[in-house]
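What follows is a short report on a single structure.
Excluded from the complex is one protein chain; the other protein chains are retained at their positions.
After this line comes chain A, so read on.
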Amino acid sequence: MTDAPLHLEQPGWRSTLRLAFANRSFMIGFVITALVAAMALVSYVWTPYDVTHLIVADRMKGLSAQHPFGTDHFGRDILSMIMVGARNSIAVAVVAVAVGMGIGVPLGCWAAARGGWVDETLMRFNDVVFAFPALLSAVMITAIFGPGAVNAIIAIGIFNIPVFARVARAGALSLWPREYVLAARAAGKGKTLITIEHILPNIASILLVQGTIQFALGILAEAGLSYLGLGAQPPMPSWGRMLFDAQTRMMVAPHLAIFPGLAIVITVLGLNLLGDGLRDVLDPRLRRQR
């Protein structure tokens, strides 16, 4: 009889990779993100100029062969500053996303598995955190505990928690009534074990996509905080601070604002494209419609 196997798309890693390479927005996003990350890594071992070395004679030079992006008002090389600034932006965003995921995902899974008053309490608490304007509260936190990269990370991280908790809970709730979860319960498995074995692997893809989006938002938030002088402190260069320094000199030397601005825009765009692409690659429903 016709009992031949159906040829559906395999969820294995190899075919996922193949799909990823065929996806345009994933590839563009991936290349941009990889370039930014590579730039940040290279800055640890080499930059065109020392970013703490001030040469006032060379201040506010335009674009030239020696300084491809020009120099700032202290004569520092803009390209070098952007490279070192990338390091700072990425570090803050990565740790903030890790904090959000590390706390938010377990909370969301717990709420979905436990239900009842635990779910209610956690999610209402979530709503309360959501109700605060994130960036303003981050300003408040850094204003109280003092400016600096670590406090910026904590401030941005706290506001990532409810985002991940919500996404994890929604994903987990849709999985709990599935028959394979019922079968696992009939096999006597506890809620923790079922969450680890069945729930987490199946919500990993939506969490990953949310992660890239939060990463992009983290970079924006960090730029915002440093613009206000609450992020990384001088002499450590950061993109937001470079924008702040440039704003009074916009008319004289527009390149001071253009390059850090472009760095932020391109990085965020790259991460959003990466997230979009990941969603297309990982979500089998969208995949089948293509």
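Just so we're on the same page, a residue touches a chain if its C-beta (ideal position, glycine included) is under 8 Å from a C-beta of that chain, and two chains touch if they have at least 3 such contacts; residues count from 1.
Keep in mind that, in the parts below, contacts and distances are computed from a predicted model.
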Identity of the absent chain, which is to be given by its UniProt protein name, from "NADH-quinone oxidoreductase subunit K", "Multisubunit potassium/proton antiporter, PhaC subunit", "YceI-like domain-containing protein" or "ABC transporter ATP-binding protein": "ABC transporter ATP-binding protein"
Candidate in contact with the missing chain, chosen from A:170, A:183 or A:262: A:183
Touch with the omitted chain, as defined above, among A:198, A:241, A:255 or A:279: A:198
Interface residues of chain A (partner: the chain not displayed): 1-6, 8, 10-12, 178-180, 182-190, 197-198, 201-202
